[in-house]
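There's a structure below that I have some questions on.
What you see is the complex with one protein chain gone and the rest in place.
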Amino acid sequence: MLTPIVIDGLSDAALLFLVAVGLTMVFGVLRVVNIAHGSFFALGAYAAITLGLWAGALGLSQALSYGALVLSALLVAALFGPLTERLCLRATYGRGEIAQMLVTFGIFLILDDVQKLVFGVQERQNDAPLSLLGVCNLGGIVYPVYQIALVGLAVVVAFSLRWFLRGTRAGKLVLSVVHDAEMARFSGIDTAKVSVAAFTFGVFLAALGGSLASPITGAAPGMSAEATILAFAVAAIGGLGRVEGAGLAALIVGLGRAFAVYYAPAFDRATPYLVMFAVLLFRPQGLLGVVETRRL
Amino acid sequence: MKPILKAEDLQVAFGGVIAADRVNLTVLADEVLAIVGSNGSGKTTFVNVCTGYIKPRRGEVYFGNTALSRLHPRAITRLGIARAFQIPQLFAEHTVLENLLLAAAARRGFWRPFSAISRPCYLEEAREALGLLGLEGCASQRAAQLSEGTRKLVDIAMALALRPRLLFMDEPTSGVSSDEAIVIMEAVMGALARAGITTVFVEHDMEMVRRYAHRVAVWESGRVVAQGQPHGILHDSQIRESIAGMA
Partner (left out) sequence: MKGPRALLWVCLAAAAVAVALASPWASFILTVALAKGLAALGVALLLRAGLMSLGHALFYAAGGYGAAYLARWLGVTDLLLLLGAGFLSATVLGLFTGAVLVRYRAIFFAMLNLAASMVFFSLVTKLYNLTGGSDGMPLPVPTMFGLKPGQGLFYLTLACVFVCAGGLRRYLDSAMGQGLGAIATNEIRLEYLGISVNGLLFVNYAISAGLGGLGGALAAIAIGHVTPELFFWTTSAQLLLGAALGGAGSVAGPFAGMLLLEGVRTAASQYAPLLWEMAMGLCALAVALFVPQGLSGIVDLPQQWKRAVQ
């Protein structure tokens, strides 16, 4: 009994991590909580499914579906990242949280309808990436290999993000801007450019999460809201802005949800929120978050 | 003179840095005590502990017989200890008068949902506090639009409007030109003396200390290394050396 629950929990955790990682990274870097995060997640999923189906319809190799997963995330990021940051977000820097939340919420609402207009209100699915890899048997239960591979993918994303931020010049540049924007500006860094790049990268991560998850979850209206809420729950449990925290939180919520599915099915959807309330009640800064006190 | 506030064996640490190292210090009723010392010697930390913003790792502060270390700033304020800040803490979107009305209302009768804040009794108290520091002229200006010097005065006026028994002021003249500083201190210290409020002020300008303090406590790396009359203390060459770095 335990093995399937743990496997379900782990693959759910992988999905949750992919949902949350972009949100938490953008907050860590720009101090912006992007309520539209879930919209980019959903757009990534829609784009991946659409591209994959096109490739299939054109008679191209099915393996191209995997390329479509990454390509679609790139497309969404290139299309929406710079546009959103330049036109909307930039005007809100330094104007308080409400302006920022309203703007990202506005973008969220607009994109929600854009999705319905462009992709329709039917659920969409492309299971080519799923079926190509076949299935495997773990502890007597049959799983799609892709679902198991996703756990590995999530770990790869986590570590490459860590390496990017800490180990590369571009990453260090970004972190220096986060650390002290004023100082960075004085030392000749174009902070405006860094902001666009960081936000676009965040959109890319959100869309990548959506596209990688799409073979399993499909795409349907309502997905963006759920993704935003889930992403925030996971990010908040781990500590907003902490990538490692998001990983830890995804594990907890994923396993918790898997147990709920077996033992208390009425609560499976509410699990992430209940975990979030429980954690924030005792640690408002999240599991790995740091408390910031204002100097007087 | 009777002691009004007593810090006993206070210890505060941030991570590994010790900001207060077994501090014992007494504030006497009706005195003006200056706290001096180089940057990072623990002056503001002491004020923060006494007003409840930071909890000490060990030790205790007594106000009369009341232990303060476990109380919130608001509870300490209600006991009669007010504070003015190094960086003025105002309600930026309210006018100066509204800032003081809030302070006057906070002292008594704040929790009445249907009684207007501009009631005559509050207005009178607010105007009085403004008058003490010569701020009547800017009553209708928004706090965000004031100059730094005026902001400092409004910040102090809000503390005064609480009619405290003990007032902490954290560098009342920092960030203000020296001409302005004298004017501010003259107004503030006069008002405090007239109101009979015991005062503790953190100061880096020795001229101000010489002029207004009855007593001085010198801080160095989280300890009080000397205390006494200003002229005695400020002439001690060793002490002058230890606080030389702070100006």
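By letter and in written order, the chains are A and B; residue numbering begins at 1 in each of them.
Throughout what follows, a contact is a pair of C-beta atoms (placed from the backbone, for glycine too) under 8 Å apart; a residue touches a chain by one contact, two chains touch by 3 or more.
Note that the structure is predicted; figures quoted are calculated from it, not measured.
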item	value
Among shown chains, those touching the left-out chain	A, B
Contacting the left-out chain in the complete assembly, out of B:13, B:28, B:117 or B:187	B:117
Sole residue of A:74, A:99 or A:153 that reaches the chain not shown, by the stated touch rule	A:99
Given A:74, A:225, A:261 or A:287, the one touching the chain that is not displayed	A:225
Candidate in contact with the missing chain, chosen from A:109, A:189 or A:287	A:109
Residues in chain A touching the chain absent from view	33, 35, 88, 91-92, 95-103, 105-114, 116-117, 225, 229, 232-233, 236, 240, 266, 269-270, 273-274, 276-277, 280-281, 284, 294, 296
Hidden partner chain, residues of chain B it touches	51, 72-75, 77-78, 82-83, 89-94, 98, 101-103, 105-107, 109-118, 122, 158, 162
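One rule holds for everything that comes next: only the chains that are shown with their structure count from here on.
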item	value
Centroid spacing, where centroids are CA-atom means, of chain A and chain B in whole angstrom	48
Residues of chain B defined as touching chain A within the complex	44, 48, 53, 85-87, 89, 170
In the complex, chain A residues that touch chain B	296
